[in-house]
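There's a structure below that I have some questions on.
Missing here is one protein chain; the remaining ones are kept as they sit in the complex.
Read from first to last, the chains carry the letters A, B and C; within each, the first residue is number 1.
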Amino acid sequence: MKFGVVVFPGSNCDLDAYHLVKDVLGEQVDYIWHQEESVAGFDCIVLPGGFSYGDYLRCGAIARFSPVMKSVVSFAGGGGLVLGICNGFQVLLEAGLLPGALYRNINLQFRCLFTHLKVENLQTPFTVGLEAGRLLKIPIAHGEGNYYADPDTLRRMEKSGQIVFRYATANGEVTDTANPNGSLANIAGVCNEMKNVLGMMPHPERAGEAALGSEDGRLIFKSILKSWEGSR
Amino acid sequence: MWKAEIRVLLKKSVLDPQGQAVENALGSLGYGNVQDVRIGKYLEVSFDAGSRQEAEAQVREMSERLLTNPVIEDYTFELVEE
Amino acid sequence: MWKAEIRVLLKKSVLDPQGQAVENALGSLGYGNVQDVRIGKYLEVSFDAGSRQEAEAQVREMSERLLTNPVIEDYTFELVEE
Partner (left out) sequence: MRAEDWRKMGLKDEEYLLITEIIGRDPNYVELGMYSVMWSEHCSYKNSKEVLRTLPTKGERVLQGPGENAGIVDIGDGLAVCFKIESHNHPSAIEPYQGAATGVGGIIRDIFTMGARPIALLNSLRFGTLEDVRARYIFNGVVSGIAGYGNCIGIPTVGGEVYFDPCYQGNPLVNAMCVGLLETDKIKRGQASGTGNPVVLVGARTGRDGMHGVTFASEELSAASEEKRPAVQVGDPFMEKLLLEACLELIYNDDVVGIQDLGGAGLTCATSEMASRAGTGLEIELERVPCREQGMTPYEIMLSESQERMLMVVLPEKEEKVHEVFRRWGLTSTTIGQVTGDGILRVRMGGKVVAEVPARSLAEDAPVYCPAFIEPAYLRMTAQLQLAEIPDSGDAEKVLLQLLSAPNIASKEWVWQQYDYMVRTCTVVLPGSDAAVLRLRGTKKGLAMTVDCNSRYVFLDPYLGGKIAVAEAARNLVCSGGEPLAVTDCLNFGNPEKAEIFWQFRKAVEGISEACLAFATPVIGGNVSFYNETNGEAIYPTPTVGMVGLLEDVEKRCTQEFKADGDLIVLLGETYEELGGSEYLATVHGMVAGRPPALELDKEKALHKLVLPAIGQGMLNSAHDLSEGGLAVALAECSFGQNIGASVELSSKGLRHDSLLFGESQSRVVVSVATDKVEMLLALAAQENVPAAVIGKTGGNSFLVTVDGRELINLPIEKMKTAWREAIGCLLK
């Protein structure tokens, strides 16, 4: 399986995603420069974290017009796996590949800390490898991760299992105190209806080695590998 | 030459944490008479266009494609000929 | 009840990285006719005041004390009676 990590001007977690896939998981990976017009040859596209175009105007707003995004959109339309992490999530929302929007954290501050995620849907390519009830300890680092969708959209998403991760306490309770940014219904990650596009604010690529405080992020990449194997 | 003066605010249904914070700060600075604060973006875009109509159409298009996010934001604008 | 509509922009001599980035983005989206983009803040503040004069004085005071930093920003405002 071959991963592609997109590099926008201002991406800065590209290296971390690359490192996890290549050095920790031993899988194939290449960078994809934002001006590439094709993503042919890749099996999973990762839109990494960072501050594409400085996050000026709105996070992800300018990056979504990069040449590479056209091919990412059609790749996703054909069922290809796309994972957007943090800024990558914001780009996916701006590009219309996922519903809703992300805006300023409720306390107006950038926040960097470990969070616990409750997995709400084990039937996505990104979560199939997880045990039921297993919480994931994965850090966040963002200033605009406050998820919003209008009530109708939210209802639809709940129904079709598009809410994938919610912020929870260390005991797995979805409460206000566990919510680091004001996100609607503690939402930390969502997918599209087809389930092949996932956006999440927490950084699984920062939780792939014991030395970094958690290995849970690896499980998401393992799931991707598993579902890809299964689909062949 | 036209100058579009675009004001962008969060939709009423979306909580405005920044406005809230400034409202509280004004209160504690002694402006107890302040009832509501909303904070958004202000953009000035200068560009050429043949007519006011054309200019208006272009501002709408730019706003909807790039300058605002219709999921959470509303905008209004004025056009000034320069 | 008054509503102050306050527009805040960076002073002309100060770099506006946001405006610059959006200007470039508009250019590559095909809006080659765009010459200049400046991005700032827009605030709506609703409050009670006895008269327009009083209201104006208060907006000025709030703007200079809290809402803007005169070191790098300029502001203009309009007052609407509600």
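The working rule: a residue touches a chain if its C-beta (ideal position, glycine included) is under 8 Å from a C-beta of that chain, and two chains touch if they have at least 3 such contacts.
Computed from a predicted structure; not experimentally measured.
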Partner chains on view for the chain not depicted: A, C
Options A:L15, A:L122 or A:L184, residue touching the unrepresented chain: A:L15
Touching residues (missing chain, whole complex) on chain A: 9-10, 12-13, 15-16, 19-20, 49-51, 53-56, 109-113, 139, 141, 143, 203, 205-206, 208-209, 211-213
Residues of chain C in contact with the chain not shown: 10, 12-17, 20-21, 69-72
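The rule is simple: only the chains that are shown with their structure count from here on.
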Which of A-C and A-B has more C-beta contact pairs: A-B
Chain centre separation in whole Å, for chain C relative to chain B (CA means): 10
Centroid spacing, where centroids are CA-atom means, of chain A and chain B in whole angstrom: 30
Separation of mean Cα positions, chain C and chain A [Å, integer]: 35
Shared interface positions of chain A, touching two or more other chains: 57, 62, 65
Per-residue multi-chain contacts in chain C, two or more chains: 22, 25, 29, 39
Contacting residues of chain C [partner chain A, same complex]: 17-18, 21-22, 25, 28-29, 39
Contacting residues of chain A [partner chain C, same complex]: 53-54, 56-57, 62, 65
Touch list for chain A against partner chain B, complex: 57-58, 61-62, 65, 93-94, 100-101, 103-108, 146, 148-150, 182
